[in-house]
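Of the protein chains in this complex, all but one are displayed in their positions.
Chain nomenclature is as follows: A, B and C, assigned in order of appearance, with residue numbering initiated at 1 for each chain independently.
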Amino acid sequence: MYFKSFFDKPLAQMAYLVGCQQTGEAIIIDPLRELDEYIKAAEDEGLRITHAAETHIHADFASGLRDVHRKLGAKLYVSDLGGDDWKYQNMPDDTVYLTEGDTIEVGNVTLDVIFTPGHTPESISFLLTDKGGGSSVPMGIFTGDFLFVGDVGRPDLLEEAAKMEGTTDSGAKDMFKSVQKSKDLPDYLQIWPGHGAGSACGKSLGAVPVSTLGYEKKNNWAYQIEDEQAFKKELTTDQPEPPTYFSHMKKINKENIPLAKDTRVYPIASSQLTDLVIDLRPKEVFQSAHVKGTINIPMTDTFSSYVGWFVNYEEDLTFIGSKEDADEAAKQLQQIGYDRVKGYLPAEEIEDTVSSLTIETDEFIEIYKKKSPDILDVRSKSEWDEGHLDNTEQVLFGKLLEEDIPFDAEEPLFVHCETGVRSGIALGALEKRGFKHVINIKDGYEALRGRI
Amino acid sequence: MYFKSFFDKPLAQMAYLVGCQQTGEAIIIDPLRELDEYIKAAEDEGLRITHAAETHIHADFASGLRDVHRKLGAKLYVSDLGGDDWKYQNMPDDTVYLTEGDTIEVGNVTLDVIFTPGHTPESISFLLTDKGGGSSVPMGIFTGDFLFVGDVGRPDLLEEAAKMEGTTDSGAKDMFKSVQKSKDLPDYLQIWPGHGAGSACGKSLGAVPVSTLGYEKKNNWAYQIEDEQAFKKELTTDQPEPPTYFSHMKKINKENIPLAKDTRVYPIASSQLTDLVIDLRPKEVFQSAHVKGTINIPMTDTFSSYVGWFVNYEEDLTFIGSKEDADEAAKQLQQIGYDRVKGYLPAEEIEDTVSSLTIETDEFIEIYKKKSPDILDVRSKSEWDEGHLDNTEQVLFGKLLEEDIPFDAEEPLFVHCETGVRSGIALGALEKRGFKHVINIKDGYEALRGRI
Amino acid sequence: MYFKSFFDKPLAQMAYLVGCQQTGEAIIIDPLRELDEYIKAAEDEGLRITHAAETHIHADFASGLRDVHRKLGAKLYVSDLGGDDWKYQNMPDDTVYLTEGDTIEVGNVTLDVIFTPGHTPESISFLLTDKGGGSSVPMGIFTGDFLFVGDVGRPDLLEEAAKMEGTTDSGAKDMFKSVQKSKDLPDYLQIWPGHGAGSACGKSLGAVPVSTLGYEKKNNWAYQIEDEQAFKKELTTDQPEPPTYFSHMKKINKENIPLAKDTRVYPIASSQLTDLVIDLRPKEVFQSAHVKGTINIPMTDTFSSYVGWFVNYEEDLTFIGSKEDADEAAKQLQQIGYDRVKGYLPAEEIEDTVSSLTIETDEFIEIYKKKSPDILDVRSKSEWDEGHLDNTEQVLFGKLLEEDIPFDAEEPLFVHCETGVRSGIALGALEKRGFKHVINIKDGYEALRGRI
Partner (left out) sequence: MYFKSFFDKPLAQMAYLVGCQQTGEAIIIDPLRELDEYIKAAEDEGLRITHAAETHIHADFASGLRDVHRKLGAKLYVSDLGGDDWKYQNMPDDTVYLTEGDTIEVGNVTLDVIFTPGHTPESISFLLTDKGGGSSVPMGIFTGDFLFVGDVGRPDLLEEAAKMEGTTDSGAKDMFKSVQKSKDLPDYLQIWPGHGAGSACGKSLGAVPVSTLGYEKKNNWAYQIEDEQAFKKELTTDQPEPPTYFSHMKKINKENIPLAKDTRVYPIASSQLTDLVIDLRPKEVFQSAHVKGTINIPMTDTFSSYVGWFVNYEEDLTFIGSKEDADEAAKQLQQIGYDRVKGYLPAEEIEDTVSSLTIETDEFIEIYKKKSPDILDVRSKSEWDEGHLDNTEQVLFGKLLEEDIPFDAEEPLFVHCETGVRSGIALGALEKRGFKHVINIKDGYEALRGRI
């Protein structure tokens, strides 16, 4: 048996390639749309990707499942469980719909389907047995977003992002059952989860890529709580707010998804900037001089996790930055199904710039003590609940373009997050909303904690 | 002024980027469809590609001119000369049609249009003056396929490839006039041609990328012949046969050309091989074991110059090789406007292979002396004319799929070219035509010359 | 905790980086000399490599342990066990020498030392506990060459390669004890071995990178045999012959190792070829035309596993091939401590070439049946034992330059291996030994099996 995992850092996402050398067949589990890396790995081992399976309808990225069929001719395997709302649509004719107890055979490797709802109603896991290697016992389990290293999947994405009322509660209940059910599986099983550290699909994912069931039983909080109510409370409390693009992902992953296309971006002139402009430069460079009302999301590995808040799938956007960054940003946006990037303005060509005001921690404290300035906290509600400055209002940075901001736009407004990253993003959004005098508290609440 | 040339080795093609730093504008001359390199060079200098011009309707590659407009919004400049058959069609509304004496202004750089037909009826050249640099005299001239380093463009492509009768003669006449006319230009002009060594657009192109008019006047054969008839004879004699794809290029470059798309190729199964299969592996590897009837064009820098003979724009093809080579091959095919590659079979997966018979020079000579075997010479007619074995027939390697091959397919057939490269390509083509016993004379006529 | 594994394909070797985000410290376990990949991974996570540990004195590659100290200033941790013959020499002053029960602390991660001799007398394993992650139980174990996925380390390398008599037997005994001892550890432990599929350090390593102890207890043959004698017999039977370079590795890894240097290789002229020349081209290309007596080891991922047989650490060598391949080959040679590459001859420049004779399976069978030709089988002794042609002699391909070859060099000699890869390497070696008429049986014993 051949086994390889693929970690996509921007999405903190894991896909898996499993092959049988004896027959040359291979399966890809939870693929992204960018297939080249999977193909090359298979080719290096003399394998052909003949099967593709998915643990559930993903909410956080555009699934590559259909592309594996369209480009490689692979047979697709998806969940048939979870009720009518969660049926895959527009699938190839020979798609196999799976229920508990079904088996996928990839040469001499078998994957047994286990129903593990909770994160979503249709979620399944795949228990792998390497029969070709002579084993009669399973080696590990692909858990998708059911079981992570140190956590379980959150059940509230549908309710939060897709506004499907009541689904959080039933999901939490399902998750409790799935966890209990998994206790019967042997300790030595490897756990191959759908996400690693950094994903919005769970709240405390570890930075270790693989675990074992026995280890999780001893360490994962979800296995320590025997009471369903307590479990549900713990599971649904303090989950970070999911990005707004999640509901769109759910939809296209369920219904259909267009073929990925060439995402390269071409330069535009200043006059062609769209209503929504993402500035890809480092935050200090942006704050020193930028086009008013543009949103600064620096091109780093975490770009995806911020940009999903601002993308509107019905509208175009443009970038400010270099060709290299713009091409990479567009590629990451296509991973979340957005393909309306209309070009980028090379950073050297920006005109009529403004600079942002920044205030150091000490200086802010002095002002804060003297008078009571307007202060906006752009961290999440749960962070705010854990501690915040007096006399502040909280609006999550990702919602600044749509939510009511309870301050006078003509007055000076101090803004902060935890470390200065999200408040940097907020600056342009507040300019766009008409605020005239925004001052960024440079090092955020982290530097203020305990000092005020 | 900023100046940069771009050499595409597979096509032996040159494009030029010229910019004016004072205004930030730039022009690209004779662009390919792959624009990224041009864009990055411009961006590095703080320039924007605002203009694009073409010296003539190209026959040897798919022009990127329209893409520069579609992707970058640049204004296009093309020839309005040469008569009704040579009008660009379906161009953007603001396209500028040029005649002798017109001037393109790119910031403070000017390009004066000079009518230089011969290679084609509508060919123009651009005389560059760097006014921004303070010069009142021209610096150089973009000659397209009029004037090369050491040669002039051939006038016979239309007649040969597009079967337009009589055009060779009128082209040769035009070329004579264009050469005479250019003698009035100053010696110190730089010559920036449209092709370098290796192109099929001229017969003796040098491997020096730039020349000067004064140097060409002294060394280029075309400036040494004062008599029109002698010039025409020299120009039209012994030109290599143009690849069959040239006529298609002419057509799409004149009429329109679809947007370049993602050319990546995906693996297929053995059963999905098409009628035409190109095997991309080194010739020795192919000859040791290959699928019968597949055509071996190894993936090297000269791939383009061979594959154009076999491509049928109405039919699909597939490759045999690695993903890396297949992707590169498909990219080169898109440069000549072909985008029907349906996948590649990884080389490890080929089945039911045959090997080619190869004979060393000495051994062949022995056989040749004893009896009179069937021998096919797949070099060009002009090479054959310069010397060949007795009792051979000549059919150019690129025409083996369509022309009559005057031998009995059941009998042993010895095949050779000059060095063994083209006969290697011929092997699969002859198998495809039903020849049962093909023997490749390993080192070709080069090793036989003077010994037989 | 942060965890990342690194797989070096040419050596089938695994190194591991483990870090504690709370303190920013990290440890690298069993590093190669090429550190860049480790450094970048650490830097991406905000970690500094402050510790480096080794499970044992490696025999199959040049250890990077000392380099981690010299270049990064990390503290080194090595085994103090196994007796006087196995003491690391010339180590930095602050090196920590480990015995059973010692603990390495890397921030809040701890590694407990377990003595697991067998592969070598000083071998230790590291049991990892993620205390920073809140766990009081171990997560996994770095087993080095004690325990692999599906196998255990071979105990005979010292005797075979370094000619240390009696060590195989005592090693096998140790290994039995180490296996028994490990049974007390919990099933849920992850197993992080020192090698994956393709290594010469074990005979049946799986292609799955990670396992669990519970799974190995059920599937690994070493856990199924309770009888020491039977275990020892199984362990020491049919191990592949270790490459000759292993003894040199042992020595430099124990005593000292020079700093890695720039390995780039420069072109030479034909006259500068050394006595030992490695030709890096594909086997079919080599066999078609090569310099007599040069050894063909194509530049693939398995280059390392073949070249180690031919390298003499006291003598220079040169390559034939491209700059790209020569640079990569020299890099791989430096990984096994060899740095005497004196240049490469570009393949285009080879002169006075010979071609190898190749025979197809069918044709060989005919000859074989008619008369009794000289046949040399260059597979390993254990492959030969499992089945071979009548009237053949066996000499391993890697020993052809030194061992007696019991045939008349003036007579035709047929040579084969299993698939044609190793017999391709043998061709040049036999030429070097003076054989005049070597004929390669193209598809090897694999194609003959059952047909003769």
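The definition used in the following text is that a contact is a pair of C-beta atoms (placed from the backbone, for glycine too) under 8 Å apart; a residue touches a chain by one contact, two chains touch by 3 or more.
Small disclaimer: the values here were computed from a predicted structure and weren't measured.
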Thinking of the whole complex, not just what is shown, which of C:E349, C:E402 or C:E446 touches the missing chain? C:E349
Which of A:P240, A:P282 or A:P373 touches the chain that is not shown? A:P282
Touch residues of subunit B, complete complex, unshown partner: 1-4, 21, 44-45, 130, 133-135, 137, 139, 150, 186-190, 206-215, 217-219, 301
Had the left-out chain been drawn, it would touch subunit C at residues 24, 35-36, 39-40, 43, 46, 48-49, 71-73, 260-262, 264, 266-269, 272, 322-323, 346, 348-349
Which positions on subunit A touch the chain that was left off? 282, 284-285, 287-288, 355, 358, 360, 442
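The rule we apply is simple: only the chains that are shown with their structure count from here on.
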Here the gap between subunit A and subunit C, centre to centre from mean Cα coordinates and rounded to Å, is 40
Which positions in subunit C are in touch with at least two other chains? none
